[in-house]
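Please read the structure below before turning to the comments.
Yeah, one chain of the complex is gone here, protein chain that is, but the others are all in their spots.
Chains: A, B and C, in written order; residue numbering restarts at 1 for each.
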Amino acid sequence: MNAESLILFKFYIMIMPILFIIGIFAVMTAKNIVAIIIGIEIMTKGVTLLLAASGYFGGNPEIAQNFIIVMIIIEVVILTIASGLIVNIVKKYDSLSTKNIRNLKG
Amino acid sequence: MFLLLVLIPLFLVLLLNLNLYKVNYKIAVLIAGLFSLFQMFFIFSPNFFSTGLVDLLSLRFECDGISWIMLFSIAIVSFAAICVLYASETIASGKKFHFVNLVLLALAGMNGLVFVRDIFSIYVFIEIIAATSYVLIALDKTKKSLEASFKYLVISSVATVMMLSAVAILFMAAGSTDFIKVAQMYKEYGANPLIVVASVFFIVGLFIKGGVMPFHGWLPDAYSASPNPTSVFLAGIVTKTTGIYTLVRLYAIFDFNYSMQLVFLVFGSLSIVIAAIGAINQDNFKRMLAYSSISQVGYIVLAFGSGTILGVFAGMFHLFNHSVFKSLLFVNASALESRVNTNQIHNMSGLASRMPVTSTTSVIAFLSTAGIPPLAGFWSKLLIVLALWFSGNKEFAVLALLASIFTLTYFLIMQKKIFFGQLKEKFNTIKEARFTIRLASLFLCAITILTGLFFPIILNFMAFLFSF
Amino acid sequence: MNIILSIIIPSAAGVLIYLLPSKFNKTKNVLFLAAAALNFLIAVVFYGKIICICDASAYLVNLFFRNYELNSFMAVFLAAVTLITSIYAVAFMKQNKKTQVFYGSMLLALSCVNGVLFSDNFIFFLFFWEALMIPMFLMIASGENKPVPTAIKAFTISAVADLCLMFGVMLVCVAGDSFSISKGICELKAVVPGTYGLFTTTAFIMLFIGAAAKLGAMPFHSWIPEASAKAPVAFMVFMVTAVEKILGIYLLIRITNDFFIIEQSSFISVSAMTFGIITALVANALAMVQTDFKKMLSYASIGQAGFMIVAVSTMSVIGTVAALIHMHAHVIYKSGLFFVSGNIEKAEGSTDMNVIKGGLRKSMPYTFVAFLLSGAAFAGVPFFYAFYSKEMIYESALSVHWIFYAGLLICSLIAIITIINWGARLFFNGQNNSAFEDKEASTWMFIPTIIFALACALLGLFHQVPLKIISVVLNLNLPETHSNVLTVILILISLILFILAVLNFIKAYKKKTDYLGYALPAAKFLKIDKLNLNENLDPYNIFISFIKRLSKVLFVADKALNYFYDLVIPAGIGEMARSTRKAHNGNMSVYLLWVLIGIVCIFIIF
Partner (left out) sequence: MENLYIHIFLLALIVIISVFAVSHYRIIRGAILLGAVSFLVSISLFMLKAPIAAMFELSVCTGLITVIFISVISLTNPVYAGQKKINEMSMVKKIIILFLIVAVCGFFIYLFDEKNINWIPVMNDAQKTVTTKDSLWNLRHVDLIGQALILLTGIFAVVVLFKKGKEEK
């Protein structure tokens, strides 16, 4: 862990919270349902970067690669389910605005 | 040997879908029911009690007392869910077939999660169970269930992101994601702020999955909007396995200094009180049950917060009890819904006369949740309060006791509104719930009563479980 | 046989009288008299014998009765008085349901008093002491013109006093750690060799209050005048003068001689004496301005109770003896006077001054004679019995401090004035036109009055005899030759007193209006006469009104509390529930906001 990589490491560790906040902000202020999914995607991008960085700086990047691959697969499946849900929601409301997923109250 | 419990459901799913012959949903449901019964008795076989690390196929599976309890409750709740599925008319037969597949996959996921000893695989199995439950919730594609499932998906993917980042940081520090290595790493770097941030993120992720109070937004919608069998399955076991069981696993890794325990205590008591208040005069029956399950989960988290082995022991016992009588309540809710086909409490009253079995079993479930002596709930709450008392944080013990008054209030209100009082004229033609639902509720009710009455036996059996 | 009979027989007779249907009136009267006579016989037979009745250790309470001389002397004296009063009562009261109740409860009271006198165990002592209240209540209740409120008043006042007594007894038992009075006695002495720890002083004060209340001292007196107006005369004689005084003095003597050893002029005894003096002064002043003869008599008896308290609390040998003798004399002449008032009431229908027209000298010569004799004893005329007891009290008071002696003198001066005034008013102002064919009291009523009157006179003459008996009873050796110079002075002073009173009377007599003479302006000056009319000073009424106000306030508080529980809490929780439900407004970003807030709190906690 020499000096440059220490600085680089700090940058990578920093990237995760930034992307996380952007993602959360996108989800919360989304007008359109798909924007929420985009927000989530960005958060997962952040995590992939973090995984790669921890592998690289932690010394065994191969296992990190493995984690990233598994994670991408899982994330794709989740995304398909999400898009399925969106398609069905749109079938019911035929509009993408997030207003119509606010009526489960109480 | 442990692998079997994960692989069998996988093979069953493949078998069912090869459609070598016309497989209608009845056979599928039968197979699923048989599997859950099989699991119930299979885990009593001796080798489950040895801590041998089965390295078959270099898998690092391991089963100790805690996972045994989880396996047992998984089996029970899935059996109940499948019975409810068989009897529910609202879901089309095609959907029921898919429901069975998804339940089997979820079972495989949960069994896997219970055996695994590696934080990344924990993440993987949690994701599997989450994915299956998204689909299960949105099974009957009504507006409500779609919205609930979407919300659940969004919020738990946020949780996943948090957990994964924590896994990444721990992996970086420990070099490998195995429990033991991470635990060693923790001893040295425990105080390092980065590691602390990682463990906080991990805890928050699990809190979201478990539905602890400030992070529970999705839970009431998911439970109340999902179709009947899903809500039984979800409320009974899914949230507890993904959320609370993993907390126990991490308990061994993170060295629980006082501030971590304080987090558990504060959030546990917060969820107990506010959820109980939220449940008080709720109009939707399932939503009320959702709030009550949040508060009971709060009790479990409170028990873990005490930081002692007795606390973990009490938490696990309450987890088992809670999964039993909560799924019983949801079974009764589905029975009611199947007969009165509405969840609104205000137009249900005096059903005890028409539906005796459902009402008696739900009364027993209510009493057990509130913690009335002869039943199981009382013993686990007693253990929790004792654990808290001996571990020194007496004020939380007192709070736990007082909160059970709230539980009693909203259950009594519920009891009075739904089951007693004079029968509405339009209900006097309804019959008792179908056979399988009655079977499920009687089965669960028997378990609650038995654990309650034979508590000493169960106590030292669990002590034995915790010993190895 | 043994002394316990004296408890069993009267109570058995009393119960029997209650039970027998009303048509056996005659037999009831006979039974009543027979029981009184038998009780007298038993008391005499077992006089002075130390008898231990069954030591029922089975009951963990050594229930034995000791028959000290003092107890048995008191018992005999009480038996005699009850016998006479029973004769009088049978003659005086008209036969109706109430009188049966009266006879029964009188016998019960008699047995209770015997129980108190003979019990050697604090528990039984207290049991009988408390049990006395029930017959007392019944006796008052059996009077005319709605006596029940007075009965309740009497009951509550004596209950409060007995409460203090019980507390005192408890303290004594705890100190002596045994329930037996005799053993307790010596123990306490050892424990209390003159030191006045908080424990012993409170015990003494509590017991003192109990005894003083029984005697009818100031704060606890307000029921006696009312009872005198409402309850039958026999009750006044038996209960108020005889029983109360006997028990009070018995307990006071037990306290001062046996339980505690207190120096003569120590702080406690001085404060007790001032208490006594104040009671005497106020009571006598009130007696002076009374318009009803019987009320005057009851206030006077409270005054004499003050005398006795002063005598006892001098803690000296002579003081105790004086108290006992004075109690003895007081009972005799007060009963006499009460019987006289009974006769008048029988004849005139009421003893209120503006009703009866006086001048009964001609119509009721014998009662007049009896009045003269007992009135003289009351006034303390020399050669009458009460004079010697009063003189001894003066001597004991003087030995402590001359202030007390002066106070006592004023009291007796006022007493003399009142009795002369009443005598003149009743018997001497001659407007009595014989419209009333008021006949003399019936023979049976007259005999008890004349017995008591003669007793005052005879005992006065041979006053050495009772003195000897009482000093033997108290086994205290009287200082035989108290300096006769002192006696001479005392006699002279009381003579001057007497002359003064007569002069005052003569002067008042001319004006023919009121016979109080000089005393009247003094009374007006002190506004005493207005004092007792509107009864606002009566502690009992103050207490009751206070209780009423308190209950009103509590009722309001209770209503507020109920309101709080029934409405506020459910509404509060309902509100909270509604707010939590509103919080879940379905908007996902709100849920995520909570998640962020949760994370922030965790970091705060860390």
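As a convention for this text, a residue touches a chain if its C-beta (ideal position, glycine included) is under 8 Å from a C-beta of that chain, and two chains touch if they have at least 3 such contacts.
Computed from a predicted structure; not experimentally measured.
Although it is not drawn here, the omitted chain touches the following shown chains in the complete assembly: A, B.
Only one of the listed residues, B:8, B:108 or B:345, touches the absent chain: B:108.
Counting over the whole complex, subunit A has residues 1, 4-15, 17-19, 21-23, 25-26, 29, 31-32, 34-35, 37-39, 41-42, 45, 48-49, 52-53, 55-66, 68-70, 72-74, 76-77, 79-81, 83-88, 90, 94-96 touching the chain that is not drawn.
Take subunit B: the residues that touch the chain left off the picture are 6-7, 10, 13, 57-61, 92, 94-95, 98, 101-102, 105, 108-109, 112, 116, 118, 120-121, 124-125, 127-128, 131-132, 134-135, 138-139, 141, 172-173, 175, 185, 189, 192-195.
In this text, only the chains that are shown with their structure count from here on.
Shared contact partners of subunit B and subunit C, listed by label: A. By count of C-beta pairs in contact, A-B exceeds the other of the chain pairs A-B and A-C. Separating the centre of subunit B from that of subunit C, both taken as means of CA atoms, is a distance of 79 Å.
Averaged Cα coordinates give subunit A a centre that lies 27 Å from the centre of subunit B.
If you average the Cα atoms of subunit A and of subunit C, the two centres end up 97 Å apart. The multi-chain contact residues of subunit A, meaning those touching 2 or more other chains, are 24, 27, 36, 101, 103-104, 106. Counting partners per residue, subunit B has 147, 151, 154, 158, 220-221, 282 as the residues that reach two or more other chains. Within the complex formed with subunit B, the residues of subunit A that make contact are 13, 16, 20, 23-24, 27, 33, 36, 40, 43-44, 46-47, 50-51, 53-55, 57-60, 63-64, 67, 70-71, 74, 77-78, 81-82, 84-86, 88-89, 92-93, 100-101, 103-104, 106. Residue ranges of subunit C in contact with subunit B, taken from their complex: 573-574, 576-577, 580-581, 584, 586, 588, 590-592, 594-595, 597-599, 601-603, 605-606.
Touching subunit C in their complex are the following residues of subunit B: 147, 151, 154-155, 158, 196, 200, 203-204, 207-208, 214-215, 217-218, 220-221, 259, 262-263, 266-267, 274, 277-282, 409.
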